[in-house]
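Submitted below is the structure of interest, expressed as structure tokens.
The other protein chains are all here in position, but one chain of the complex has been omitted.
Chain lettering (A, B and C) follows the sequence in which the chains are written, and residue indices restart at 1 in each chain.
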Amino acid sequence: MKGRTLGRHVKEGGKNLVRNGWMTFASISAVTIMLFVVGAFLLLIMNINEFADSLEDDVEVRVFIDLTADEENQSELETEIQDIDMVQTVDFVAKEDGLESLITSFGDQGTYLESLREENPLNDVFVVQAQDPQQTQVLAEEIQTLSYVDDVEYGADIVEQLFSVTNIMRYAGIVLIVGLMFTAMFLIANTIKITIIARKREIQIMKLVGATNGFIRWPFFVEGLLLGVLGAIIPISALSYGYVKLVEVVQGTPELSFLTMTPPNPLILQMGGLLLGIGAFIGIWGSMMSVRKFLKV
Amino acid sequence: MKGRTLGRHVKEGGKNLVRNGWMTFASISAVTIMLFVVGAFLLLIMNINEFADSLEDDVEVRVFIDLTADEENQSELETEIQDIDMVQTVDFVAKEDGLESLITSFGDQGTYLESLREENPLNDVFVVQAQDPQQTQVLAEEIQTLSYVDDVEYGADIVEQLFSVTNIMRYAGIVLIVGLMFTAMFLIANTIKITIIARKREIQIMKLVGATNGFIRWPFFVEGLLLGVLGAIIPISALSYGYVKLVEVVQGTPELSFLTMTPPNPLILQMGGLLLGIGAFIGIWGSMMSVRKFLKV
Amino acid sequence: MITMKEVWKTYPNGVMAINGIDIHIDKSEFVYVVGPSGAGKSTFIKLMYREEKPTRGTIKIGDEELSKIKERHIPLLRRKIGVVFQDFKLLPSLSVYENVAFALEVIEESKANIRKRVMQVLDIVRLKNKARFLPHELSGGEQQRVAIARAIVNNPSVLIADEPTGNLDPETSWEIMKILEEINDRGTTIVMATHNKEIVNTMRKRVIAIEGGRVARDDAKGGYGYER
Partner (left out) sequence: MITMKEVWKTYPNGVMAINGIDIHIDKSEFVYVVGPSGAGKSTFIKLMYREEKPTRGTIKIGDEELSKIKERHIPLLRRKIGVVFQDFKLLPSLSVYENVAFALEVIEESKANIRKRVMQVLDIVRLKNKARFLPHELSGGEQQRVAIARAIVNNPSVLIADEPTGNLDPETSWEIMKILEEINDRGTTIVMATHNKEIVNTMRKRVIAIEGGRVARDDAKGGYGYER
């Protein structure tokens, strides 16, 4: 193919968008809407993931130190725990502090527990966090075997339930986004296909006048690419802007402080790249697949 | 219009589906896919709603009874509370039972609290549930004013946060489903529009041969209706079957017992009705809107 | 039957196709419209059944002035006019039978009547054996004959034919012309744009010659003219 012919194909592809005015508009708006939905869900799911992570980060192992252990024994135990690979942080909570927070947690009713201060029934505690929250159980079992450990607690039931919830959330999110992506791909390719079926006769005429398959395909390639890219611009801009604003609002509203949102910075770039990629890919693929059918003349 | 003409229109509408083979297939699959997505989300959101309700149902007002109240005073107070309109249930928890569950909730560590048994520091308590969980705060305030009430507690902070979470879930759900429904409507109408644009010339020929607008419109009406209804069948069947199976699996898996799922019985009927309605409506509306443009000949 | 008064037609792209035409065609007349390619014959004809609207001037069909007919009554006008389009305008997804029947379904004829009448005209244009074919399965001349069948099937009071023999061999052309003459004898007004010199010169009728959008000649029993 000569260089000028490539130029001709690019120009022709662009012109076709204009020539098929209504059809082009319909295709681009299908791309726009679908990518918008995919993008919005992508942001939602990334945030749900973040939220799940933050829930999991709250999981900790409470190591009750034997009452017989003196200070030296305690710091020995602390280094032993810290030497375990899976451990991220170890915090010491003296029994006095433990009782204090217990009483506080009872609110008004806590006053009735004041009597306990005289003879504190609690242990000193190490609060240990695993690097990967999902390792918590293994970690707890390992710590159990160390000396000067009276007991180990990590709320087995609740933690397992929490993990099954967060895992369901993650898998559901992945299934959802993949499902939506395929839906989008199908619908966009479908729309493009219909617009090209409508041009079946034109393609056949071109072949009868001596055009090769490649010659006919190229402008459609360019057209599909442009459709996809043009259709991706609005959702990318709108979602990026909207997300940045949303994060601002959520962070500025005290009542919503419990919502931890994924920071926009790398996220909207990734989202933008993904949408642009999907748009371009489906645009090209959809138009190539559809043209193929009519080239046999 | 004569009766036989109506018959002709219905027959013609059906035939057109067959004549436009590929286009029909493309339109129906667009309807199918979109309704599938809408239906799936509808089920998801109904379940999330149910889950939010069950979370809210856990909210209760704890009424601490004055230590000076004798049994007669207590039952007086109980009827007084029960007479409040908003109240659903009132349960009495004796202070011994309260302490017992407090100790149990501490698990292994609870043994250290055994000493409290000797001189129980807790009050007798009425646990009151509001008919509508969102009324809890008002109810608590009203109970506060009654005599023999020492104190009232309903975890103001946590309850407010819980309500803001469940409300966000509900609103997000509504926004999502409405947004998806509009997306579906737009995309389906869009697809139908393209297939009709491709038949622009045919519509114009019909007009030139003396057909009235109504005469041309009727078969398109039937065609749109059929498109929508045919497109709704697969998603309705698949989602109904899938949901019934899913509920069975979830209920049969002990680890997932905390997931309360909306019972399929009225839900899948509602979902089916809605999808069928959307399908038929958009099918008709999409084809009517598109034909209109070409009738001006 | 057809009266045009000071009619002008400029297309949106600026082409002035009809430039002041005054003409009167009586009931039951048979009129040839001749002229070079691009002279405005088809435009002249399209104005009559309102495929195109004039830029200026008035057109009357029967007693009705076209510009005064309500938009929704236009189909009623078109049912009184049978048209053979230069480019046939067959419905591509309908069979030959269905294409012709369409003009009768539109006026809500009974199924039995439609069947009888359609088979009758298909027989006249010798296409009875191709009734179930789709247009793209027909030869050029066969398509043209379907267009003719559709135009005459509902016994219109005016028959407008734009180049109805362009794709027909001379023998078939003459058969068609005899059919048109018969229809004309039964009182139908016929306006026919044509390039067929032999027909115009043999079957003498009124000839309107259009050139550059104007009436260049209007002879009661004229020939084709334009001898080279």
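Quick note on the criterion: a contact is a pair of C-beta atoms (placed from the backbone, for glycine too) under 8 Å apart; a residue touches a chain by one contact, two chains touch by 3 or more.
Just so we're clear, the structure is a prediction, and the values are computed from it rather than from any experiment.
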Chains still shown that are in contact with the chain withheld from the display: A, C
Option from C:6, C:87, C:123 or C:182 whose C-beta touches the chain left out: C:87
Absent-chain contact - pick from A:122, A:206 or A:261: A:206
Where the missing chain touches subunit C, by residue: 11, 13, 15, 34-38, 41-42, 86-87, 133, 137-142, 145, 162-163, 166-174, 195, 197-198, 224, 226, 228
Subunit A residues touching the omitted chain (full complex): 1-2, 4-5, 8, 16, 19-20, 202, 205-213, 215, 297
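Keep this in mind: only the chains that are shown with their structure count from here on.
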Apart from subunit B, which chains still form joined groups through touching: A | C
Chain nearest the overall C-alpha centroid of the shown protein atoms: B
Separation of subunit A from subunit C, taking each centre as the mean of its C-alpha atoms, in whole Å: 67
Centroid distance [mean C-alpha coordinates] between subunit B and subunit A, Å: 24
